[in-house]
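A single protein chain has been omitted; all remaining protein chains appear in their positions.
Coming up: subunit A.
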Amino acid sequence: MLHIYCPHCREHREEEEFHVKGQAHIARPLDPESCTDKEWGEYLFFRKNPRGIHHEIWYHSTGCRKFFNVTRDTVSYEIKEVYKIGEQPQVVAKG
């Protein structure tokens, strides 16, 4: 069970309090109508499945109900950092 630091509550809490919402930094296209079906399909359905560093959105569902970003290693399950929505990660995959 992961031990997650909520940047809004500023405390470590148990994973049970959170929901993971998948890959982070997928911005909704500003003008969906101008997207081709392929572009829209990629926005909708295609996600990374990296071995290693992964940026994902978590939701403090039974806590402050705030969303935030987590950089997590998908092999070791280490959480490298947490940061608020709108901020950029400091830890990124090499290459």
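Annotations for the structure displayed:
Everything below uses one rule, namely that a contact is a pair of C-beta atoms (placed from the backbone, for glycine too) under 8 Å apart; a residue touches a chain by one contact, two chains touch by 3 or more; residues count from 1.
Assume contacts and distances are computed from a predicted model.
Taken from the listed names "ABC transporter ATP-binding protein", "Sarcosine oxidase subunit alpha", "Peptide/nickel transport system permease protein" or "histidine kinase", the protein name that UniProt assigns to the chain not shown is "Sarcosine oxidase subunit alpha".
When the missing chain is restored to the complex, the residue among A:Glu11, A:Glu42 or A:Glu78 that touches it is A:Glu78. Contact residues of subunit A toward the unshown chain are 1-3, 14, 19, 21, 27-28, 31-33, 35, 37, 40-41, 43-44, 57, 59, 61, 65-67, 73, 75-79, 85-86.
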